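Contents: one structure, followed by commentary.
In this view, the complex is presented without one of its protein chains, the others remaining in place.
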């Protein structure tokens, strides 16, 4: 085991996969000399050259489309979109081209395309630089959606994405970049998609925490443990495919469910998890399914307003207390 | 009361509102001489001139952005996007500009902008011309989402949208255009947003049917009535704002819920309704919340495949039978 | 009879393909009326010379992206009428097993990266293929077909800028048929000469008679050679005309009969036939021989499609992912 930051884990994975396979390239705005606006790509351009680490114009549609076309004829492009907020600028390529290319071709196309996107509010970045788009494309069949919450998963899921044959939206939470974590030494460490992990066992309630919410969830669980409430924290790791079984099994055990994500509450990814459990696991529920998420307003600039809009540890704690006290 | 098609109701509303207010304009691809690809705008260009009924280049980003800018300085544009599938081509303007302009300005901007979009599968139009994007923008605060299912609501909701001060995504289901319906004579007939309507009363289960699914829901209810199952059909009419109360009240009465929509099941609009009820109305449920929706694959071209992927009347009937038989 | 660089074999092959495209469209239209074909058709009748001339200048391992009006492009790039007709008929034997239809026919083995239902949607994709060829040092070219209307989409601009900036081996082939659906080209673009836009992307902009298959061939050949030399992309604007409606059933209220009749006088297929006889000394019998083979091929294609099985409903769930997650509905 090594210890490194979430950001380093992503960098190392890219570096290793680029060393391993000449068809792996990195394409995005300022991924070269600048080293990536979030510093993730670092010195990759000096290691692999401007040919394989391409700075692009500010042309998200062309960037994503080029990644798709390149993937169709043999490259394994990694695309970097510096803020998830900009995904709609490339909306058509993501929704109508990348997601559907394989199906429309009758299952012939192979699209080994990894789209790295940052997500979450970095703090007072306001409405166009703070969004969490994890759910925006879940209603569009054909894409896979990864939401790594630890350094090890950032590495393992990214490697799976790069070596796989399907397009992946890989969401990197800005506030996790600096978080340290243990990472396996195995140079082939890959995390399968569709396998959730229980981060903490508990009998009283199930807390599904998505991406950047994991640290907050663990903190809330700590606090609640102090009050005798044992929380089971489940990290889905990928939203598409979704590991229903692990979530349902936990709910069968705890009979209570809270879903926490930073995306807005209305039709955020938690809605699908809640709806799935309400359909397939309602029998084991002893209370309402709660969602702790951002309120349904654009992200404001003011720190005071932003804090009110975004989900906080206390929001999880309160929801848990209420739920445990609830009687159907 | 007059009888007319859903399509005529939309046409008449536009014609009347354009006569009433010179600031109302129609902008879109082939809305002029062509009369709209779906024939909805008809002769409006001959009535109001090319100045107020503008054929545009194939430039969805510019069309939506122009509508926004024009709305900011006093026009009340109606934008037509010929297929909802093309909304992602204008993704940034919809998600980051139109939806947020008011909030980002501190609540100062008024955006009287109506975006008319067609939705649903017209039959063998394949993956890029058959989608139901009603849910795609529900996670983006700032937009209102209307899903009229009858001629009267098409007229009433459109009038509310045109006369209102907020941006509205107005989804017109292609298969409803030719459906006849009664429409009030009142030239000011307007349907408020956020008020669902019970289309059929029933004690055994609540069936929330969105947009194009309403006729199928009524048909299914008919069949089920024959088996002694009384279905209460609820038409939400708008998804944002959502009339939770009418839905919750119905569920309190029937204790069973099925949500039907043509959008894909995974994180389709039904997921939010299911999650909302699972949070606010779970106590009154006697069974799982079912969703009858398109399967999670792109829409195929073949009629046989397409029929399998899209929700059918029988799917609703079966779900209802199963649910009524269910014991928690 | 003029001196010519073209062999009779090549000339007849060009004519064969043009006739095949024309006949394919007419048959498809009939079979749609007859009920064999469930979906919409955007026919390219009148635009055979652009598709055939352009693809004739490409190597078999070069690639194209096509459009909603793509049957001609596909046939010209080697697509087989039988598999195309089967796809239109939504059969398992079709190019996409019935999942794609007219708008999405694809055959990677032929370098056909896909038709597209989104105007301008294929342009960035072809650009990406060209990027891969440059990266892998492969002497291959990617050609994007698109219409005049597509040049007003942002995707066109971003892709051409990227290709010009990186000197990618790409060809941007605009079929200017004067209309985008019901809206004339001069009501869509601020400029009528679309080739001038090339200057903004530091690439040559060439305008050519799109109804002259040899002129199209030459222009595309020059662009392909240039691309292979590493000198970068070219924008070709081929002037042509859509003889039929935007889609089959289009009332065409937006244009005059006179205009349409006028253009029928410059019909690329019969025009080329006349030239073959008059200018290139090809014999009538050679031509009728080709025409006979075209008819036979399409009789066979229609029969093949009609006889092919329809897909089993459950197979709709396959083809989403390349791995074990395929077919699961989560």
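Letters are used for the chains, namely A, B and C, taken in the order the chains are written, and counting of residues starts over at 1 for each.
By our rule, a contact is a pair of C-beta atoms (placed from the backbone, for glycine too) under 8 Å apart; a residue touches a chain by one contact, two chains touch by 3 or more.
On a predicted model such as this, the values are computed, not experimentally measured, just so you know.
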Touch partners, limited to displayed chains, of the chain removed from view | A, B, C
Absent-chain contact - pick from A:211, A:241 or A:298 = A:298
Which residue of C:10, C:26, C:165 or C:260 touches the chain not shown here | C:165
For the chain left off this view, which of C:32, C:140, C:157 or C:226 is in contact with it?
-> C:157
Among B:109, B:175, B:197 or B:225, which residue is in contact with the omitted chain in the full complex?
-> B:109
Chain not shown: contacting residue from A:30, A:230, A:280 or A:318 = A:30
Residue ranges of subunit A at the interface with the undisplayed chain = 29-30, 32-35, 37, 55-61, 85-86, 89, 123-129, 265-266, 295-298, 300-309
At which residues does subunit C meet the chain that is not included here?
-> 152-158, 160-161, 163-165, 187-191, 196-197, 199-203
Per the touch rule stated above, subunit B touches the missing chain via residues 23, 25, 51-52, 54, 56-57, 59-62, 64-75, 77, 92-93, 96-97, 101-111, 141-142, 144, 164-166, 193-194, 240-242, 244
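Note that only the chains that are shown with their structure count from here on.
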Which chain is most remote from subunit A in terms of Cα centres?
-> C
Let me have the rounded angstrom distance from the C-alpha centre of subunit B over to the C-alpha centre of subunit C, please.
-> 36
Whole-Å distance, subunit A centre to subunit C centre, using C-alpha means?
-> 40
Cα centroid separation, subunit A vs subunit B, in Å, comes to 30
Subunit C residues touching 2+ other chains are 96, 98-100, 104, 116-118, 121, 154-155, 319-320, 330
Two or more other chains in contact with one residue: find those residues in subunit B.
-> 85-86, 89, 126-128, 266, 296-298, 300
